[in-house]
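Single-structure report; data block below.
Here the complex is missing a single protein chain, while all its other protein chains stay put.
In this document, chain identifiers A, B and C correspond to the written order of the chains, with residue numbering beginning at 1 in each.
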Amino acid sequence: MDFRLSELQRELASATRDLLDARCPASVVRASREKPDGVADLWSALAELGLPGALVPEDAGGLGLSTTDLLPALQETGRAAVPAPIVETALVAVPLLAAAGNAELVAAVAAGDAVVTVAPAGEPVPWAAAATHVVLLGEHVSLLTRAELRGEPVPAVDGSRPLTVLGGEAGHGETHGEALGTEPALGRSARARAAVGLAAQLVGLAERQLSITVEYVADRRQFGVPVGSFQAVKHHLADALLAVRFARPAVLAAGLALDADPVAADAATARAVALAKATASDAADLVSTTAVQCHGAMGYTDEYDLQLYAKRGWALAAAWGTATEHRAAYGDALGLPRSH
Amino acid sequence: MDFRLSELQRELASATRDLLDARCPASVVRASREKPDGVADLWSALAELGLPGALVPEDAGGLGLSTTDLLPALQETGRAAVPAPIVETALVAVPLLAAAGNAELVAAVAAGDAVVTVAPAGEPVPWAAAATHVVLLGEHVSLLTRAELRGEPVPAVDGSRPLTVLGGEAGHGETHGEALGTEPALGRSARARAAVGLAAQLVGLAERQLSITVEYVADRRQFGVPVGSFQAVKHHLADALLAVRFARPAVLAAGLALDADPVAADAATARAVALAKATASDAADLVSTTAVQCHGAMGYTDEYDLQLYAKRGWALAAAWGTATEHRAAYGDALGLPRSH
Amino acid sequence: MDLSWTDDQQAFRAEAREWLTANVPARPLPSGDTRGGFTAHLEWERTLFEGRWAVVSWPAAYGGRDASLWEWLIFEEEYYRAGAPQRVTQNGIFLLAPTLFEFGSQEQQDTLLPRMAAAQDLWCQGWSEPGAGSDLAALTSRATEVDGGWRLSGQKTWTTRGAFCTHLFGLFRSDPESERHKGLTYFLVPLDAEGVTVRGFGRLDGDEGFAEVFLDDVFVPDTAVLGGVGNGWRVAMATTGSERGLTLRSPGRFLESTRRLRELAAEHPERLSGRVREDVVDASMRAQAYQLFTLAQVSDLVTGTPAGAESSLNKIFWSELDILTHRTALALRGAEAAVDESWSRGFQFSLAGPIYAGTNEIQRTIVAERVLGLPRVGR
Partner (left out) sequence: MDLSWTDDQQAFRAEAREWLTANVPARPLPSGDTRGGFTAHLEWERTLFEGRWAVVSWPAAYGGRDASLWEWLIFEEEYYRAGAPQRVTQNGIFLLAPTLFEFGSQEQQDTLLPRMAAAQDLWCQGWSEPGAGSDLAALTSRATEVDGGWRLSGQKTWTTRGAFCTHLFGLFRSDPESERHKGLTYFLVPLDAEGVTVRGFGRLDGDEGFAEVFLDDVFVPDTAVLGGVGNGWRVAMATTGSERGLTLRSPGRFLESTRRLRELAAEHPERLSGRVREDVVDASMRAQAYQLFTLAQVSDLVTGTPAGAESSLNKIFWSELDILTHRTALALRGAEAAVDESWSRGFQFSLAGPIYAGTNEIQRTIVAERVLGLPRVGR
């Protein structure tokens, strides 16, 4: 029993943070709103660090890591609101491609040459224009090249995470393009990894917003004192911190559960995943509401960076199951009846 | 359109408050915990004022009032936590007895000689030992004398509102004692009046707890200043006041809805009743939690009077439908689907 | 005690409904907080004015109908029920006009009100400054008395729709020696005056709905003073009172938004489990509770009992209801909540509710101190 981060986790997370501090400040996230085709430079840098291919075996050009190994680094990609499908590529697509034996694309991912986004059945697809490939994740799991994808861009709340709504493929009741499989375990485990990867990013997003807010209220003076010296502000922010601190271990535990049960077959795994996504979504949501409120009108201003992270948080909280949906799933996994 | 209290409402409420200030201080409520047989003196005084028979026509010895006329006075009986079934007698039983043509008992109620409690199907009965009669309110509505009632006292959270659990009669699927009717409208409208009467008392209970708390925190000093000068305490109490202020008009509107639709047949009436009980229950609950918290350990002390009103509030919030149940009913009355 | 409308009031409602049904644009206008949308909304404002529905509670001489507060409430209900456009003239009509009626000279009223009603003058609010947000009394923009008038200098910010308006009302420090609430004067400033620079900037939702207004030695005549030199705080507080209370957000708005929420819910029955169904109902109930609370409040108002600090209760209530409504809508939309459309925009806008017109923290303190009588020591 030792729930501290491993040396490897700490080092990869720290290298990721250093990279993103330099290469993905708020200005890059902001500018990406005008560049739906993606941030190729940033992706190359992430690939040099090994993140897209982190789960690819070492002999295939990857880092050979487990889901848990990667989560703290993904948290950093959340903190920086990386405007690219890193969770989708590294955590969702790679194991599906590897299982289907598409070694070529796996190698391209590890080399940084492929960017794979994922289209969950019935949900808008993020970063489709920036991706080289799209995995359709429904009853049937299949792979399209971007050229094969038919869909329409729709305006997104988070402009740095552009959305595409699919046409005929939306339901994923059949295979389009290259078949990756139809076993229920494929989709189930991929959805679980997506939820946990996003949960890690949500924790990072929450931490970022909290630190922006703490800095602001310590500095901003109203009524002759720092805004952060008011009891109401202190207590709001203490609650926000609490939510973040309790989400973090839940996310890591979900990673461990998935590594021990990669097909996500056990009820305990389902519970761990639901706990991670629900807790992290709620934490990010509470932090963003609190942050906007503690900033006053400043928090309601597009030119101020807070909103970039708040909007990414709202987008990720809504994706791959809302908090309420994950609570319902957790209850089901506990065998709790549902009634009218 | 004029939503101010009428002269009659104000005068009856004011007379009730004066009477209860004198005859039902906290010490009387406290002492009643040891007297399950009731507070006969206090009941006589309430009868002299006309409350138990308020809805009885004037030519039958009553005040000939409407439900709405009576609600502000009932709010005062809540504020004083009157340890007797005044809502059950005046608002629930009297119209049932009158409809069934039991003029004798109606006259006895108006004269202050009868105390009638009500046993809703499946719920514990309050003040059974203090009542002369019990109305069983289920699919069948019937009347028992206290001597005919079979039941066992159970310990109550609110010792000044003792509880009895019925035996065979609990389901009320058949008539016991004297039949009062089986028309659905009878039970439906009686339950609606009970809910609204309790809602009025809950508003009074909430107001009482709020005023006790405001007085305490203005006086009590910690850290060199009154506790009530801390922003956190101020904001908690502002939220509590808000809940009470928004519950009051909802309760009065439910009275008007019932007076216009005495059989509670319309969806709008169902909504008005659900709104009143849910809002008043939640207000009383928020106020009591806030009051206990703002008092610190003092609020957690049996010898301090606050708890008498808090416990009555919890008991009434749980009776005749919880806030969640009334919200579900409101949704049904709006035609909102229920799903898994 | 009576919750029914008179025949006259019902007739008024029928007339309003008929006119709105005939005139409300069939398709929603683009957001009035963008330059293009603002123009479209101005057209609508002029249509309203021509139908004499722009300012129903004002005297007929200024373009109104001398409607009672009851009729105003009815009109608001019908207005939202009809899905009519947002009122881009709101800050003038609902915030400045009550102040003009209370403190303005006859000449100010006669000159300004008709043009405001006709959406010829478009007013924005100049309260906040970079260093004075929730703490309005910290403002530093100054007014210096000169021959025949005043020179204004300073910077206002977070001015809603400031880039599209023609006039600004706001507070300036007219006594340089003064501090906090003293020595302030309420000025009325044309934005085309020499020395005024307006820069629009984006809100959270991306619309250019805010502006910074820079004033560099801007001359205004003595008639630009509203309510007397040095009386600015008292005059402004009368305005912020109406802002946070009833007139800013009437119940009709929330009755309609919760009706739309139930429509959305009916489209997503698969999501009506857990807290979501109860939240949909809760929002609907709160909208009704707000309506009833308002009816009680207006019953007092029309019989001479002022609302006072209690209007802070309105502000807290509707702003939280608005967040609940939109948060629940997004829960119903699931992953679609990430799409930029009216519910997600509305959610973002709802987050501003607890901030503008005095933060909810300030409102709670006002309620605690002025309604409950808690001691002011400490914060």
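Everything that follows uses one rule, which is that a residue touches a chain if its C-beta (ideal position, glycine included) is under 8 Å from a C-beta of that chain, and two chains touch if they have at least 3 such contacts.
What you are looking at is a predicted structure, and each value in this text was computed from that prediction instead of being measured.
Colleague: Using the touch definition from the top, which of A:V28, A:L163, A:A206 or A:L275 touches the missing chain?
Modeller: With A:V28, A:L163, A:A206 or A:L275 as choices, the missing chain is touched by A:L275.
Colleague: Could you tell which one of B:L136, B:A274, B:A319 or B:A333 touches the chain left off the display?
Modeller: Touches the omitted chain: B:A319.
Colleague: So that we can see where the missing chain sits, which residues of chain A does it touch?
Modeller: 1-6, 9, 68, 210, 214, 217-218, 225-226, 228-231, 233-235, 237-239, 241-242, 245-250, 252-253, 256, 271, 274-275, 278-279, 324, 327-328, 330-331, 334, 336-340
Colleague: Under the stated touch rule, tell me which residues of chain B contact the chain that is not displayed.
Modeller: Interface residues of chain B facing the absent chain: 120, 122-124, 154-159, 161, 163, 221-223, 225, 230-233, 289, 292-293, 296-303, 307, 310, 314-315, 318-320, 322, 324-325, 327-328, 338.
Colleague: Going by the touch rule given at the top, which residues of chain C touch the chain that is not shown?
Modeller: 273-275, 277-279, 378-379
Just so we're on the same page, only the chains that are shown with their structure count from here on.
Colleague: Report the pair of chains linked by the most C-beta pairs in contact.
Modeller: B-C
Colleague: How many angstrom between the C-alpha centroids of chain B and chain A?
Modeller: About 51 Å separates the centre of chain A from that of chain B.
Colleague: State, to the nearest whole Å, the distance from the C-alpha centre of chain A to the C-alpha centre of chain C.
Modeller: Roughly 38 Å, centre to centre.
Colleague: Scan chain C for residues touching two or more other chains and write them down.
Modeller: 273, 361, 364, 379
Colleague: Two or more other chains in contact with one residue: find those residues in chain A.
Modeller: 230-232, 338
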